[in-house]
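Only one protein chain is missing from this complex, and each of the others stays in its spot.
Let's turn to chain A:
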(Lines give C-alpha, C1' and ligand atoms only; values in the text may rest on other atoms or scores of the structure.)
Protein backbone atom coordinates (compact mmCIF):
# COMPACT_ATOMS: atom_id res chain seq x y z
CA UNK A 1 0.00 0.00 0.00
CA UNK A 2 2.79 2.40 0.86
CA UNK A 3 4.65 1.64 -2.31
CA UNK A 4 1.52 2.23 -4.30
CA UNK A 5 1.02 5.60 -2.65
CA UNK A 6 4.60 6.58 -3.23
CA UNK A 7 4.57 5.64 -6.87
CA UNK A 8 1.33 7.30 -7.77
CA UNK A 9 1.11 10.53 -5.88
CA UNK A 10 4.58 11.70 -4.98
CA UNK A 11 6.42 14.67 -6.34
CA UNK A 12 10.17 14.54 -6.33
CA UNK A 13 10.60 16.92 -3.41
CA UNK A 14 8.07 15.15 -1.23
CA UNK A 15 8.82 12.32 1.07
CA UNK A 16 6.96 9.99 3.27
CA UNK A 17 7.12 9.35 7.00
CA UNK A 18 5.22 7.09 9.30
CA UNK A 19 3.73 8.55 12.41
CA UNK A 20 2.81 5.74 14.73
CA UNK A 21 1.70 3.15 15.72
CA UNK A 22 4.14 3.70 18.58
CA UNK A 23 4.53 7.41 18.16
CA UNK A 24 4.09 9.36 21.41
CA UNK A 25 1.63 11.79 19.84
CA UNK A 26 -0.81 9.28 18.40
CA UNK A 27 -2.41 8.54 21.78
CA UNK A 28 -2.67 4.85 21.10
CA UNK A 29 -1.93 2.58 18.22
CA UNK A 30 -2.91 4.87 15.40
CA UNK A 31 -0.73 4.96 12.33
CA UNK A 32 -0.64 8.04 10.17
CA UNK A 33 0.96 7.95 6.75
CA UNK A 34 2.30 11.42 6.18
CA UNK A 35 3.37 12.87 2.89
CA UNK A 36 5.70 15.72 3.67
CA UNK A 37 7.40 18.46 1.72
CA UNK A 38 10.06 19.82 4.05
CA UNK A 39 7.98 20.21 7.16
CA UNK A 40 4.76 20.99 5.34
CA UNK A 41 2.13 18.31 5.34
CA UNK A 42 0.77 17.33 1.94
CA UNK A 43 -1.37 14.43 2.95
CA UNK A 44 -2.42 12.58 6.07
CA UNK A 45 -3.79 9.08 5.76
CA UNK A 46 -4.87 7.38 8.97
CA UNK A 47 -4.19 3.66 8.75
CA UNK A 48 -6.47 1.92 11.19
CA UNK A 49 -6.76 -1.61 12.42
CA UNK A 50 -3.85 -2.06 14.81
CA UNK A 51 -6.12 -2.56 17.80
CA UNK A 52 -9.21 -3.93 16.08
CA UNK A 53 -11.00 -6.36 18.40
CA UNK A 54 -14.23 -6.93 16.45
CA UNK A 55 -16.35 -5.70 19.30
CA UNK A 56 -19.40 -5.25 17.09
CA UNK A 57 -19.16 -8.86 15.95
CA UNK A 58 -18.62 -10.13 19.47
CA UNK A 59 -21.77 -8.32 20.57
CA UNK A 60 -23.78 -10.51 18.22
CA UNK A 61 -22.99 -13.58 20.27
CA UNK A 62 -23.27 -11.99 23.70
CA UNK A 63 -26.25 -11.39 25.91
CA UNK A 64 -27.26 -7.79 26.52
CA UNK A 65 -25.81 -7.81 30.02
CA UNK A 66 -22.50 -8.95 28.59
CA UNK A 67 -22.48 -6.32 25.85
CA UNK A 68 -22.30 -3.62 28.51
CA UNK A 69 -18.91 -4.95 29.50
CA UNK A 70 -17.59 -4.65 25.97
CA UNK A 71 -18.52 -1.04 25.49
CA UNK A 72 -16.28 0.36 28.20
CA UNK A 73 -13.32 -1.21 26.43
CA UNK A 74 -14.03 0.99 23.44
CA UNK A 75 -13.70 4.54 24.63
CA UNK A 76 -12.05 3.72 27.91
CA UNK A 77 -11.99 7.35 28.95
CA UNK A 78 -15.78 7.57 28.70
CA UNK A 79 -16.37 4.05 29.96
CA UNK A 80 -19.24 4.94 32.22
CA UNK A 81 -21.08 6.88 29.53
CA UNK A 82 -20.57 4.08 27.01
CA UNK A 83 -22.05 1.58 29.45
CA UNK A 84 -24.97 3.85 29.99
CA UNK A 85 -25.66 4.05 26.27
CA UNK A 86 -26.24 0.30 26.01
CA UNK A 87 -28.25 0.22 29.19
CA UNK A 88 -30.46 3.07 27.97
CA UNK A 89 -30.97 1.33 24.65
CA UNK A 90 -32.04 -1.88 26.34
CA UNK A 91 -34.20 -0.09 28.89
CA UNK A 92 -35.96 1.90 26.19
CA UNK A 93 -36.52 -1.23 24.12
CA UNK A 94 -38.00 -3.06 27.09
CA UNK A 95 -39.78 0.12 28.24
CA UNK A 96 -38.30 -0.15 31.70
CA UNK A 97 -38.52 3.02 33.79
CA UNK A 98 -35.48 3.14 36.07
CA UNK A 99 -35.82 4.78 39.50
CA UNK A 100 -35.09 8.47 39.88
CA UNK A 101 -32.14 7.67 42.11
CA UNK A 102 -30.50 5.72 39.31
CA UNK A 103 -31.01 8.54 36.83
CA UNK A 104 -29.43 11.13 39.09
CA UNK A 105 -26.48 8.95 40.06
CA UNK A 106 -25.88 8.05 36.43
CA UNK A 107 -25.84 11.69 35.41
CA UNK A 108 -23.45 12.68 38.19
CA UNK A 109 -21.09 9.89 37.25
CA UNK A 110 -21.41 10.78 33.56
CA UNK A 111 -20.23 14.27 34.26
CA UNK A 112 -17.43 13.03 36.50
CA UNK A 113 -16.36 10.79 33.66
CA UNK A 114 -16.42 13.75 31.31
CA UNK A 115 -14.31 15.82 33.69
CA UNK A 116 -11.83 13.01 34.11
CA UNK A 117 -11.58 12.51 30.36
CA UNK A 118 -11.10 16.23 29.78
CA UNK A 119 -8.46 16.36 32.53
CA UNK A 120 -6.47 13.66 30.82
CA UNK A 121 -7.00 15.36 27.47
CA UNK A 122 -5.83 18.67 28.89
CA UNK A 123 -2.66 17.13 30.22
CA UNK A 124 -1.93 15.37 26.97
CA UNK A 125 -2.72 18.48 24.97
CA UNK A 126 -0.03 20.32 26.89
CA UNK A 127 2.38 17.49 26.39
CA UNK A 128 1.76 17.44 22.66
CA UNK A 129 2.65 21.09 22.32
CA UNK A 130 5.72 20.51 24.46
CA UNK A 131 4.70 21.45 28.00
CA UNK A 132 5.11 18.25 29.95
CA UNK A 133 4.09 19.70 33.29
CA UNK A 134 0.41 19.92 32.41
CA UNK A 135 0.35 16.15 32.07
CA UNK A 136 0.96 15.71 35.77
CA UNK A 137 -1.51 18.38 36.77
CA UNK A 138 -4.25 16.77 34.72
CA UNK A 139 -3.53 13.40 36.26
CA UNK A 140 -3.54 14.82 39.76
CA UNK A 141 -7.17 15.90 39.39
CA UNK A 142 -8.21 12.84 37.43
CA UNK A 143 -6.87 10.71 40.25
CA UNK A 144 -9.52 12.04 42.63
CA UNK A 145 -12.28 11.01 40.22
CA UNK A 146 -10.72 7.60 39.80
CA UNK A 147 -10.74 7.23 43.57
CA UNK A 148 -14.43 8.10 43.66
CA UNK A 149 -15.14 5.48 41.02
CA UNK A 150 -12.98 2.95 42.79
CA UNK A 151 -14.91 3.40 45.99
CA UNK A 152 -18.24 3.35 44.20
CA UNK A 153 -17.84 0.32 41.97
CA UNK A 154 -14.38 -1.11 42.49
CA UNK A 155 -13.02 -0.10 39.11
CA UNK A 156 -10.99 2.92 38.08
CA UNK A 157 -11.03 2.79 34.32
CA UNK A 158 -13.56 0.32 32.94
CA UNK A 159 -16.39 0.91 35.34
CA UNK A 160 -19.19 -1.53 34.46
CA UNK A 161 -21.33 0.21 37.05
CA UNK A 162 -24.39 0.46 34.83
CA UNK A 163 -26.49 -2.59 34.17
CA UNK A 164 -29.72 -2.78 32.20
CA UNK A 165 -32.33 -1.78 34.76
CA UNK A 166 -30.19 0.35 37.01
CA UNK A 167 -26.87 0.20 38.77
CA UNK A 168 -24.77 -2.74 39.85
CA UNK A 169 -24.92 -1.66 43.50
CA UNK A 170 -25.82 1.38 45.52
CA UNK A 171 -23.40 4.25 45.98
CA UNK A 172 -20.88 4.21 48.80
CA UNK A 173 -21.86 6.23 51.90
CA UNK A 174 -18.87 8.52 51.31
CA UNK A 175 -19.86 9.26 47.74
CA UNK A 176 -21.61 12.59 48.23
CA UNK A 177 -18.91 13.97 50.49
CA UNK A 178 -16.13 12.89 48.17
CA UNK A 179 -17.77 14.40 45.12
CA UNK A 180 -18.32 17.66 46.99
CA UNK A 181 -14.69 17.69 48.09
CA UNK A 182 -13.65 17.14 44.53
CA UNK A 183 -15.79 20.00 43.27
CA UNK A 184 -14.28 22.37 45.81
CA UNK A 185 -10.79 21.21 44.87
CA UNK A 186 -11.34 21.31 41.13
CA UNK A 187 -12.83 24.79 41.10
CA UNK A 188 -9.49 26.11 42.25
CA UNK A 189 -7.62 24.04 39.68
CA UNK A 190 -9.28 25.16 36.46
CA UNK A 191 -7.90 28.70 36.91
CA UNK A 192 -4.52 27.02 37.31
CA UNK A 193 -5.06 25.29 33.99
CA UNK A 194 -5.76 28.69 32.50
CA UNK A 195 -2.61 30.16 33.99
CA UNK A 196 -0.43 27.36 32.73
CA UNK A 197 -1.75 26.87 29.20
CA UNK A 198 -4.79 28.91 28.18
CA UNK A 199 -3.23 32.29 28.81
CA UNK A 200 0.21 31.30 27.62
CA UNK A 201 1.30 33.28 24.57
CA UNK A 202 3.20 30.40 23.03
CA UNK A 203 0.28 28.05 23.53
CA UNK A 204 -2.08 30.48 21.87
CA UNK A 205 0.35 30.95 19.00
CA UNK A 206 0.49 27.23 18.54
CA UNK A 207 -3.28 26.71 18.49
CA UNK A 208 -4.97 29.87 17.18
CA UNK A 209 -5.76 29.58 13.51
CA UNK A 210 -4.39 26.06 13.40
CA UNK A 211 -6.51 23.22 12.04
CA UNK A 212 -9.47 25.41 11.17
CA UNK A 213 -12.72 23.53 10.62
CA UNK A 214 -15.64 25.36 9.01
CA UNK A 215 -19.14 24.64 10.27
CA UNK A 216 -20.23 23.18 6.91
CA UNK A 217 -17.34 20.73 6.97
CA UNK A 218 -18.04 19.89 10.58
CA UNK A 219 -21.58 18.93 9.65
CA UNK A 220 -20.73 17.09 6.46
CA UNK A 221 -17.94 15.09 8.10
CA UNK A 222 -20.22 14.18 10.98
CA UNK A 223 -18.14 15.92 13.63
CA UNK A 224 -19.68 15.84 17.06
CA UNK A 225 -18.84 16.75 20.60
CA UNK A 226 -16.36 19.52 21.33
CA UNK A 227 -14.91 19.27 17.81
CA UNK A 228 -18.23 20.13 16.23
CA UNK A 229 -19.19 22.69 18.86
CA UNK A 230 -15.91 24.57 18.42
CA UNK A 231 -16.97 25.24 14.84
CA UNK A 232 -20.30 26.62 15.98
CA UNK A 233 -22.25 23.44 15.26
CA UNK A 234 -24.70 23.06 18.11
CA UNK A 235 -24.80 19.31 18.52
CA UNK A 236 -24.95 18.53 22.21
CA UNK A 237 -26.98 15.35 22.65
CA UNK A 238 -27.52 16.30 26.26
CA UNK A 239 -29.41 19.40 25.10
CA UNK A 240 -31.32 17.99 22.18
CA UNK A 241 -32.07 14.47 23.38
CA UNK A 242 -31.76 14.60 27.15
CA UNK A 243 -31.42 11.25 28.86
CA UNK A 244 -31.23 10.17 32.50
CA UNK A 245 -31.53 13.23 34.74
CA UNK A 246 -30.33 15.76 32.18
CA UNK A 247 -33.83 17.15 31.67
CA UNK A 248 -33.88 18.48 35.22
CA UNK A 249 -30.64 20.45 35.16
CA UNK A 250 -29.76 23.70 33.46
CA UNK A 251 -26.45 24.12 31.71
CA UNK A 252 -25.04 25.97 28.75
CA UNK A 253 -23.84 24.28 25.63
CA UNK A 254 -20.19 25.28 25.15
CA UNK A 255 -20.10 26.89 21.71
CA UNK A 256 -17.36 28.68 19.83
CA UNK A 257 -17.28 29.79 16.26
CA UNK A 258 -13.59 29.97 15.37
CA UNK A 259 -13.25 26.28 14.62
CA UNK A 260 -9.51 26.27 15.25
CA UNK A 261 -7.55 24.22 17.74
CA UNK A 262 -7.79 26.96 20.35
CA UNK A 263 -11.57 27.01 20.07
CA UNK A 264 -11.67 23.24 20.58
CA UNK A 265 -9.48 23.76 23.61
CA UNK A 266 -11.75 26.47 25.02
CA UNK A 267 -14.86 24.38 24.46
CA UNK A 268 -13.44 21.62 26.61
CA UNK A 269 -12.35 24.01 29.34
CA UNK A 270 -15.85 25.50 29.35
CA UNK A 271 -17.33 22.01 29.49
CA UNK A 272 -15.39 21.41 32.68
CA UNK A 273 -17.24 24.31 34.27
CA UNK A 274 -20.59 23.14 32.87
CA UNK A 275 -20.04 19.61 34.16
CA UNK A 276 -19.26 20.97 37.59
CA UNK A 277 -22.44 23.01 37.49
CA UNK A 278 -24.49 19.92 36.52
CA UNK A 279 -22.99 17.90 39.37
CA UNK A 280 -23.61 20.72 41.83
CA UNK A 281 -27.27 20.86 40.85
CA UNK A 282 -27.73 17.14 41.43
CA UNK A 283 -25.40 16.14 44.24
CA UNK A 284 -27.39 17.67 47.09
CA UNK A 285 -30.64 15.91 46.35
CA UNK A 286 -30.05 12.39 45.20
CA UNK A 287 -33.51 10.84 45.61
CA UNK A 288 -33.94 7.91 47.95
CA UNK A 289 -35.05 4.60 46.53
CA UNK A 290 -33.91 1.42 44.87
CA UNK A 291 -30.74 1.36 42.86
CA UNK A 292 -32.19 -0.97 40.21
CA UNK A 293 -35.38 -2.54 39.00
CA UNK A 294 -35.72 -6.27 38.65
CA UNK A 295 -35.11 -7.55 35.13
CA UNK A 296 -35.22 -11.04 33.71
CA UNK A 297 -32.03 -13.00 34.04
CA UNK A 298 -32.07 -13.43 30.27
CA UNK A 299 -32.98 -10.21 28.55
CA UNK A 300 -34.70 -10.60 25.21
CA UNK A 301 -35.35 -7.46 23.20
CA UNK A 302 -38.58 -7.39 21.19
CA UNK A 303 -38.11 -7.75 17.46
CA UNK A 304 -37.16 -4.47 15.85
CA UNK A 305 -34.46 -1.82 15.53
CA UNK A 306 -33.33 0.44 18.36
CA UNK A 307 -31.12 3.49 18.43
CA UNK A 308 -29.84 5.32 21.43
CA UNK A 309 -27.38 8.16 21.49
CA UNK A 310 -25.47 9.74 24.34
CA UNK A 311 -22.92 12.50 24.60
CA UNK A 312 -19.57 11.05 25.58
CA UNK A 313 -16.54 13.18 26.32
CA UNK A 314 -15.65 13.02 22.62
CA UNK A 315 -19.07 13.50 21.14
CA UNK A 316 -22.07 11.57 20.03
CA UNK A 317 -21.99 7.84 20.64
CA UNK A 318 -24.83 6.07 18.84
CA UNK A 319 -25.84 2.51 19.58
CA UNK A 320 -27.85 0.76 16.92
CA UNK A 321 -29.36 -2.61 17.72
CA UNK A 322 -31.23 -4.89 15.36
CA UNK A 323 -33.06 -7.52 17.36
CA UNK A 324 -34.84 -10.59 16.10
CA UNK A 325 -36.34 -11.25 19.50
CA UNK A 326 -33.58 -13.54 20.74
CA UNK A 327 -31.23 -13.03 23.67
CA UNK A 328 -28.48 -11.59 21.46
CA UNK A 329 -28.68 -8.77 18.96
CA UNK A 330 -28.82 -9.78 15.32
CA UNK A 331 -26.61 -6.81 14.45
CA UNK A 332 -25.00 -4.23 16.63
CA UNK A 333 -23.44 -1.03 15.32
CA UNK A 334 -21.66 1.71 17.21
CA UNK A 335 -21.53 5.18 15.82
CA UNK A 336 -18.40 6.26 17.60
CA UNK A 337 -17.47 9.94 17.83
CA UNK A 338 -13.76 9.27 17.39
CA UNK A 339 -14.01 7.82 13.91
CA UNK A 340 -15.91 10.67 12.34
CA UNK A 341 -13.74 13.21 14.14
CA UNK A 342 -10.58 11.49 12.94
CA UNK A 343 -11.83 11.56 9.36
CA UNK A 344 -11.42 15.34 9.54
CA UNK A 345 -7.71 15.13 10.20
CA UNK A 346 -6.52 15.22 6.61
CA UNK A 347 -8.94 18.01 5.78
CA UNK A 348 -7.80 20.35 8.54
CA UNK A 349 -4.07 19.63 8.74
CA UNK A 350 -2.95 19.67 5.09
CA UNK A 351 -0.77 22.69 4.46
CA UNK A 352 0.31 22.95 8.08
CA UNK A 353 3.54 21.86 9.71
CA UNK A 354 4.28 18.63 11.54
CA UNK A 355 3.98 20.50 14.82
CA UNK A 356 0.52 21.67 13.78
CA UNK A 357 -0.52 18.12 13.04
CA UNK A 358 0.38 17.09 16.55
CA UNK A 359 -1.42 20.05 18.11
CA UNK A 360 -4.50 19.49 15.97
CA UNK A 361 -4.57 15.78 16.62
CA UNK A 362 -4.53 16.51 20.33
CA UNK A 363 -7.53 18.84 20.08
CA UNK A 364 -9.49 16.23 18.16
CA UNK A 365 -8.96 14.08 21.24
CA UNK A 366 -8.71 10.68 19.68
CA UNK A 367 -9.03 7.48 21.65
CA UNK A 368 -7.94 4.75 19.29
CA UNK A 369 -10.04 1.82 20.56
CA UNK A 370 -13.06 4.04 20.04
CA UNK A 371 -12.07 4.47 16.39
CA UNK A 372 -10.90 0.92 15.86
CA UNK A 373 -13.57 -1.16 17.45
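In this text, contacts are C-beta pairs under 8 Å (C-beta built on N, C-alpha and C of every residue); 3 or more make two chains touch, one makes a residue touch a chain; residues count from 1.
Here, contacts and distances are computed from a predicted model.
For the chain that does not appear here, its UniProt entry gives the protein name "NADH-quinone oxidoreductase subunit H", which is one of "Phosphate transporter", "L-serine ammonia-lyase", "histidine kinase" or "NADH-quinone oxidoreductase subunit H".
From the options A:200, A:277, A:295 or A:343, the residue with contact to the unseen chain in the full assembly is A:200. Touch with the chain omitted from the figure is made, among A:28, A:46, A:99 or A:126, by A:126. Across A:64, A:137, A:161 or A:262, the residue that sits in touch with the chain not pictured is A:137.
Counting the whole complex, the residues of chain A in touch with the unshown chain are 15, 17, 23-25, 39, 126-133, 135-137, 140, 196-197, 200, 202-203, 205-206, 353-358.
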